[in-house]
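To keep things clear, I will list the structure first and then write my remarks on it.
Rather than the whole complex, this shows some of its chains in their spots.
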Amino acid sequence: MRQDHLVAAGQLSRADVEGLLDRAAEFDAALAEGGGAALPARYPETVLALCFYEPSTRTKMSFETAMKRLGGRVVDMGSVDASSVSKGESLADTVRVIEGYADGLVLRHPREGAAKMAAEFVDVPVVNAGDGAGQHPSQTLLDLYTIREAAGLDDLTIGIVGDLKYGRTVHSLATALTEFDARMHFVSPESLQLPRSVRFDLHESGAQVREHTDLDEVLPELDVLYVTRIQRERFPDEDEYQKVAGEFKIDSDTLDAARDDLTVMHPLPRVDEIAPEIDDTDHAHYFEQAHNGVPVRMALLDQLLSNHE
Amino acid sequence: MRQDHLVAAGQLSRADVEGLLDRAAEFDAALAEGGGAALPARYPETVLALCFYEPSTRTKMSFETAMKRLGGRVVDMGSVDASSVSKGESLADTVRVIEGYADGLVLRHPREGAAKMAAEFVDVPVVNAGDGAGQHPSQTLLDLYTIREAAGLDDLTIGIVGDLKYGRTVHSLATALTEFDARMHFVSPESLQLPRSVRFDLHESGAQVREHTDLDEVLPELDVLYVTRIQRERFPDEDEYQKVAGEFKIDSDTLDAARDDLTVMHPLPRVDEIAPEIDDTDHAHYFEQAHNGVPVRMALLDQLLSNHE
């Protein structure tokens, strides 16, 4: 990976992704061994700025943890209400000020394209941690890392279920998987199917894509089942929501039809999509998936910070 | 102390408490000498997560300072409004995610039993920093430390005054003091007396307990006077509150009847319970008590993190 910034998963070639995942695996092993002493790269004098214009728990905490596990330091812009943004400052001005404080910048912003714009204004590395309905490439990397560890990325059959219309996580992951020739099955209620533009791009890339409204059709052949949250507020009335949510809920009965080595993933937070009874089975990889955010973001920060030196 | 978690003061034997207070005294001396160079334990690669579901200044800052004085690092979940909690995530899911980021977890939560539940779900050490009307064991440890430094824990006569009904600080401290055969005098208005269950437990344990509505009855014999805040919102009308608050306010006149070496404590924040004129007297130990949060929490974190290694 030769880029100075990471604003979209599409920037990364298959080789870039594999390089980052290999590096993440090294960090993962070092962390599992119990510590930083084993970590190959250190940034004792380096400061990373976190600029989150929208709420986040896991993305923000895992970037912060990653930087600290690398031996580096973090400064947090704090909430937008408490910042200069509320005085009318433009994003371009804010990031140019913060550039003078920090050696890198992680940005989440409600506006699509925000990270790309920020990257044009500053010289330090910018990582897109979510821009509206746009991209969230570090989430895609940790998803790919989790798939690789659990099921392998070669010859993969994956089912992606839930809200396929609004989920930026799903769109980025699907795009990235085209690089790995995965067979993709998209399962959702009619009203939450893939957006036309994403479907078009996938077909253009020659990806093996099928769409379903019934999970049972494809469950038995899946290596990985990637579940996403269906948001209540997408539905005009509560009854309609309950019906759909119930239909796509994963529990022990659902998984009776699955392969024994099926890997179940979820970007979290979940509400009801996966029954707690699954948590203690070998299928459950969603907490591990969240934990993988740390080594993957260590690898990403390490790469960007060392490119920049 | 052999436990992996600290969820309640009752987990700690007298020997456990004394071990922790001895260790705290070492940290205290090292800090007073001006620094970390003298500190015996260091956690350069260790990350502690702070998960505060309720506002806190002193508890949160003093855990954070303690971890940093140990050379460790802290990641903060941030406010609940800005977190996944607002998306409906369960506490069990949140702590299992955060477990993957951090080597330990400090939890404050409005629900009684939250820390105990969290400790069942995660493998890293959990410290209860307050669970609703339940426990706040690290506060109890710093209270005990302050008493030991100022007056000694042997042959102690203590008066505890104020809101004895709702104060979790008082309940935990009273329970812990039964281990040290303290003579305890509880002083409060009728409406804010000890809850029946706490009174029962204290009597069962054979503690020397008496209850009063008038401070003057016992003040002359006290080694320690532990004052707590009486909250306005406990009273149906303002007049009633003012009457009670005035009656239990500690000022120079009140202390005329006290011994010269009486130690006055307060968990802070205070509003009007102790007149500022007391601050500069030798009676005042409440700021020192707050400061003791750092060495005591250093000892506690050191113990739990080294148990866990």
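All chains are identified by letter, namely A and B, in their written order; residue positions are counted from 1 within each chain.
Criterion: a contact is a pair of C-beta atoms (placed from the backbone, for glycine too) under 8 Å apart; a residue touches a chain by one contact, two chains touch by 3 or more.
Quick caveat: nothing in here was measured; it's all calculated off a predicted structure.
Visitor: With 2 copies in place, how many does the full complex contain?
Guide: Here the complete homo-oligomer in the file comprises 3 chains.
The criterion applied here is as follows: only the chains that are shown with their structure count from here on.
Visitor: State, to the nearest whole Å, the distance from the C-alpha centre of chain A to the C-alpha centre of chain B.
Guide: Comparing mean C-alpha positions, chain B is 40 Å from chain A.
Visitor: Using the touch definition up top, name the residues of chain B that touch chain A in the complex.
Guide: 44-45, 47, 49, 73, 75, 77-79, 81-89, 92-94, 96-102, 309
Visitor: Which residues of chain A touch chain B once you look at their complex with the stated criterion?
Guide: 34-37, 39, 55-58, 60-62, 64-65, 68-69, 79, 268-271, 276, 287-288, 290-291, 293-294
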